[in-house]
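For this depiction, one protein chain was excluded, whereas all remaining protein chains were kept in their positions.
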Amino acid sequence: MYLQYVVDAIGTGSLYALMTLGLALVFSVMGLMNFAYGQLVMIGGFSIIMLRQQPWWAIILGTILVVVIASLLMERLAFRPVRAATAMTMLITSFALAQFLQQAARVAFGANPRPLEQFSELSVQYVVGDLFISRQTIITVVVAISIMLALTLLLKKTNIGIQLRASTEDVDMARLVGIKSNRVIASAFVISGVIAAIVSMLFFATRTNVSWSSGESIVLIAFVGAVIGGLGSMVGAALGGFLMGFAYTLLNALLPLELRVFADAFLYTIVIVVLLIRPSGLIAAKGARV
Amino acid sequence: MNDRVSAWSRWVFLALPLIIPLIVITVLIAVTNDISLVQRASTAMILMVMVVGLHIFSGNSGVISFGSVAFAMIAAYTSALLTIPVEQKPSLFPDMPGFLSWIVEFSLPVPAGIVVAVLFTGVVAVIVGVPLVRLSGLSAGIATLAFLVVVQVVVTKWKAVTRGESTMVGVPKEATLWWALAGVVLAIAVAALFQVSRNGRRLIATREDDKASMSIGISIPKERLVGWTLSCMVAATGGALYGHYISTFSATTFGFALTFFIVAMLVIGGMGSLTGAVVGVLVVQVLSEFFRTLETQGLGPIPIIDFPGLTEMVLALILLIVLIVRPSGITGGTEVADWFARRKSPESSAS
Amino acid sequence: MSLLKLDQISITYGRAVAVKGLSIHVDEGEFVSLIGHNGVGKSSTVKAIAGVVRPTSGSIWFKDRDITQMDSGDILRMGIAVVPEGRHIFTRLTVRENLVVGATISRDRSANLKNLDSMIDRFPVLGKYSSRMAGLLSGGEQQQLAIARALMSSPTMLLLDEPSLGLAPLIVQQVFDLLKELNEQGVSILLIEQNAAQAIIASDRYYVMRTGGVISTEARGGDQVDVAKIEADYLNFGTV
Amino acid sequence: MVESDRSDQLVTHGLSVHFDGVKAVDDVDLEVQRGRITGLIGPNGAGKSTLFNAVSGFVPLTAGRVVLGDKDITGWSPTRISQHGLVRSFQDTRIFKTLTVLENVELGAMNQGLNGAKGRDFAYGILELLNIKHLALESAGNVALGDERRAGIARAVATKPDMLLLDEPAAGLDEDETAELSLTIVDLCRELGCGVLLVEHDMSVIFGVCEWIHVMDSGKTIAVGTPQEIRTNPAVIEAYFGKERS
Partner (left out) sequence: SSGDTASTEDTAAPAESSAEEVVEEAVVDEGASGGVEPLNIHIVAAKTGIISPFDIQPAEAFTMAIDEINAAGGIAGQQATVTWTDTKSDPALTTQIAEEAVAAGANIIVTTCDFDFAAPAATVAQANNIPALSLCLGDRKGTDLVTIGPMSLSPSPGNAFKGSAAAEFAFEDKGWTKAYVLQDDLLEYTKSLGAYFKGRFTELGGEVIGEDVFTGNEQLDPAANVTRARDAAKDADVIIVPSVVPAATTMIKAIRDAGIDTPIMMPGGAVDGTLVTGAIPDISEFYSLPFACMPAYCEGDPNPQVKVFADAFKAKTGIDPYLSYAVLSYELGKALKAAVEQAGATDGPSIIKAFETLPPTDYLTGPIAWSETCHHTTGRQQRVVEYQNGKGKFVTLITPDKIAAVDPGNPCEAAQSS
C-alpha cells in the first residue's frame, strides 16, 4: 500500500509541477507572480463545458485557443501597464484581475458549480501487480516532464529564450539591444496559457464540477511550490510544485487519523522550515554578487 | 524636509494631516446619526487599523507579509476568550483543556481584554519573527502566508479552545465608531512615531539596499524584528476591535480574502507611505460602499442593480484600472508631509 | 551633411532641467567627444539620442531622419549602438549570452559568430568566463562586456558613456585603440569621457559641456593638440 | 566608539576566497595601518573587490583570517564588523536611492549614536567636506553618477570608521574633481584618524595619496611597497600599467 501512496503522490505532484511551470515561466519573464493564473485554469474548465458537444480533439484545441487568448489579453490589458512597477504592485494587480475574472464568471455562469464530465475517461485505472495507476497520472507525468525539459531548452538554448530572460531583467536595456520586448513577453504568456489549458484538462478530468471559484485555491499551492523550488530555473519550479503535491498527498496518506486534519499545518510548517534553510529556494538563481 | 525641524515636528507633519481629517469626518458622521453610515465608517476605520499595521512592517521594510491577518486573528480570539461573559463560557467551551481551564472561570472588561490580547499577540509575534525576519522578497511572502495557513488550521481544528469550525459567539459587541476612531488614531500615531524614529529610519534603509545598510552597522534582523512586532501588535489591535465589532467570527473571517484585501488597499494607496495606507482604505471602502448602495438602494436616477456579482465585478475592474493608471499607488509612496516640504526650495533650507 | 544632429534639445526631469537647448553634431566617420563636469547632462544627452528619455523640446536627426520620438529598438536598427552609463549588462545571462543578445538585430548567424570570436579576441577575459553568469564578473570585466555587447550589432555609429569607467589603465589603452581602429573602419563615434585628455587626443573634434547642457567649447582634437592647454581651458570652462 | 577602543590596524593572514573553481583571492597577506592611506591596485578581476567583500564580511572566506586591532573578526557578520569600525564603500555605490543625500549620510552617523539635530549637523559637515552640500535634499537616486559616488563615500565616512575601505571612489569623476577628492581623502584620514584602504584605477589618486601600495593580480599579491617602488616594478608594469606608461 505504501507504494500505492507513492504512485498517488507522484500523480498529484506532477500536476502541481505542471501548474508551477506555467506560473514560473511568467515569473521568470517579468517578475510577476500571476495570481490570476488559476483563473486561466477556470476559464479552461468553462470552455471545456462550452465545447462539450464537439469531438474530443476540438475540445482540446478549442480550450487551448480560448485560454491562450485569455492569457494574451491578461498580458496586454492588465500586466503590460504595470510592468515597471514593483513586484508587489504586479502581484496585487494579478489579484484584482483574478477577482474580476471570478466575478465575471459568476455573472456569466451563475453561482452554482457546473457539472463537467469531459475527459473522465482519463481517470480509467490500470492495474499493475498490486498497483493502480490512472491514465491521468501517466499522462500528467509525461506531459510535466516534457514541458519542463522543453521550457528549459527554450530558455537556455534558443535566442527567444535568451531574449526573454534579458527582457525580464532590464526592459530598457533589452530595447537598447534591439529586443522587441512586448512581443517576446507576449510569447511567454502564450506558452503559459497553453500550459494552463493543459492543466485545466488534466485537473478537471478528476473533478466533477467547474465553478467560478475553481481557480482560486489551486493556484496557491503552485505559488508556494514555485517559491520553494526557487524561481531561478524551470527545473527548480517544477521540483517545488512537485514536492508540494507529493508531500501533501503523502501527509494525507501517512498521518494518523487524529492528526490528518492538521495535514495543511504540517505541510506549511515544512514550507517555512525549507524557506528558512534555503531562503532563495531549493535551486537558487545565480548572478548576484556584492 | 527642513533640516531644522526636530523628529517631533516631523511626527506632527506626518500624523496630524491624517488624524485631524479622520476625526472631523467621524464627528460629522456621528452627528448624522445615520446607522448605516456609522456602520460603514466603523468597518472602514477598523480595517484601516489593520492596513496601517501592515504598513509599519511591509511599507517600511519592503518585505511582503501576508501574515498580518494571522495576528489579527490571534488577537480577536484571545480577546474573545477573555471577555465572553463568565456565565456563557461553560456551555461554549465544555471541553476546555485543563491547562487553560482558568479562562472559563473569569471574564475581563473589553478594553482590558483587548490590551491583554495585543500584548499576548506581541509575544507571539516576537517568537515567530525571530526566524522569519531573516527572509526577504517572495520567500518572506510565502513564509508569512504559510504561517497564516498554520494558524488557520490550528484555530479551525482546535475545537476545545476555539470552537473549531463553529463560529465564535457571545463575544461582547462593544466596539463602536468611537472605539474604531481611537484605534485608528492610535495606529497612525504609532506608525508615524516609528517612521521618524531611529529604528524606523534604519528599517527604511534596509528596504533601499540591504548590503549597504549592513555596511553602515545596521542590523537587518534586529530592525525588522522591531518593525514586525510593532506591526503585528497594531494589526492585533485591529483584529481585536474587529472581533468586538462583528461579535461573531470564525477562522474563515481572517482568511486569504481579508489578507489580500488589506494588502491591496495598501498597494492601491501607495506602498511605503503612511498616507497611502490611509488613503487606500478610504478609496477602496468608499468605492465598495458606493456599489453596495447601488445594489441595495439605487442612487438618485440610477436604479437598483440587482444582478449578483455585477457590482463586485465592476469594483474589481475599477481597482484594476487604478493600479494600471497609478502603479505606484494613489499617493505614489509620498506623505502629506512631503507636500508641505516640497514648497520650500532646497537652497533656503540647506543653509 | 551631418550623420547625427541634435538641434536645440532640452531635457527635464520633473522640475529639474538637465539639458537646455543643446546643439551638437557628428559627421559621417567622425570621432567626437563630449566632456564636462559632473552632472552637466552628458548622460542625459546620450539617453535622449538612444531613445531612453524623450527631450522636452528640440529634435534629433540621424541619417536625415527625425529620430526624436523613435523607439530605442528602431534607433538601434538604424545603426546606433550604445554603451550605457552604469554598464547595464544582463546579470543573469551568461557572458556569451550577453554577447549573443547584443546581436539581436542581425540575422546573419555566421557574421554574428565571427563578431563574437573577434570580441573574445579583443577582451580575453570574456572568453575565459564565457559561460559564467555576467553578474558575477568584476566591475571592470562587466564594463568590457558592455562595450563588446554594443559592438555585436555592427553599428555605424557608437555612443559610449564613460566606457573607461572602472577599467585598469592597460585596458583603457586597449579600449582607446579599439575605438580608433573602429573609427578608421568608418564607424562614427560619440564618446563621453571623464578622462578628458585622453578623449581629446583620440578624437577629431570635441565639445565641452557646462551646467544645463550649454556648449562652451567646440574645438579640434587629435594627437597634435596641446593637452596641457586644453586641460587648463577645460578647468576654466567647467567652473561655473 | 570610544577613542581608546580604536583598532590600530587591519591585517589579513593567508586570506583566500574561491568561487567554484575561481580563485578570486588567493593567500593574501595585507596590512592597513591607522592614520595611513594604503592603495590596493591590480588589473580588472584581480580580486580587489572580493578582498573588500571578504574583509567586510560580505562573502565567506575559503581560508585565512582577518584581524582588526586585537580582534579576530573572521566570520563576523557585516553589521558587526561595521559596528566595530571597519566600513567600506561599494564599487557600484549602493546608495539609498529614494532617500535624500542628507538622509543617507545621517543613517551613517547613527552608527556612532549621532541622532537628531546632532546627527544632522554632523552629516552636513561631511557633505560640505565632500562638496555636495548643495545636493543634501535631493533624492539620492536623481543625482549624477559622480555625485552619487561622493554621497556613498560621505555615508561611509559618517560612521567615523577606524578603517575605511574605498572601492574606486574616483570612478566617474573628472580630473579636477578627482584631484579634489584626493585631497579630501587625505584630510579624512588625518582628521578622523582612520586607516584607508583605497582601490582605484586612477593612478593620479593612487600615487598622489598613498604611502603604501599593495598590488594584486589573479587573486595573488604580486608586489608590495612604496609608490616609488611600485611605479618601477616591472611585474606591475607588465600586468597593470601597460608598456606605454613606463
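All chains are identified by letter, namely A, B, C and D, in their written order; residue positions are counted from 1 within each chain.
Convention: contacts are C-beta pairs under 8 Å (C-beta built on N, C-alpha and C of every residue); 3 or more make two chains touch, one makes a residue touch a chain.
Please read all numbers here as calculations on a predicted model, not as lab measurements.
Touch, as defined at the top, links the missing chain to these shown chains in the whole complex: A, B.
Only one of A:G11, A:G193, A:G225 or A:P279 touches the absent chain when the whole complex is considered: A:G11. In the complete complex, the residue from B:P17, B:P131 or B:G309 that touches the missing chain is B:G309. The missing chain, though absent from the display, is touched by one residue of A:Q54, A:T152, A:N252 or A:T269; that residue is A:N252. Interface residues of chain B facing the missing partner chain: 35-36, 39-40, 43, 85, 87-88, 91-92, 94, 157, 164-167, 169-170, 173, 242, 245-250, 252-253, 295-296, 308-309, 312. Chain A meets the missing chain through residues 1, 4-5, 8-9, 11-12, 103, 106, 111-117, 120, 123-125, 132, 134, 206-209, 211, 213-214, 216-218, 220-221, 245, 248-250, 252-253, 257, 260-261, 263-264.
Everything that follows uses one rule, which is that only the chains that are shown with their structure count from here on.
Note on chain placement: the centre of chain B and the centre of chain C lie 50 Å apart, centres being C-alpha means.
Looking at chain D, one finds that residues 49, 58, 90 touch two or more other chains.
The residues of chain C that reach two or more other chains are 136, listed in rising order. If the chains shown are joined wherever they touch, the resulting network has some other arrangement, not a path, ring, star or complete graph. Taken pair by pair, the chains that touch are A-B, A-C, A-D, B-D, C-D. The touching residues of chain A, when paired with chain C in their complex, are 159, 162-163, 165-166, 168-170, 172-180, 232, 285-289. Touching chain D in their complex are the following residues of chain C: 13, 16, 35-40, 43, 85-86, 125, 136-141, 143-144, 162, 165-173, 194-197, 231, 234-235, 238. On chain A, the positions that touch chain B within their shared complex are 33, 78, 81-82, 84-89, 91-93, 95-97, 99-100, 103-104, 106-107, 111, 220, 223-224, 227-228, 231, 261-262, 264-265, 268-269, 271-272, 275-276, 279-281, 290.
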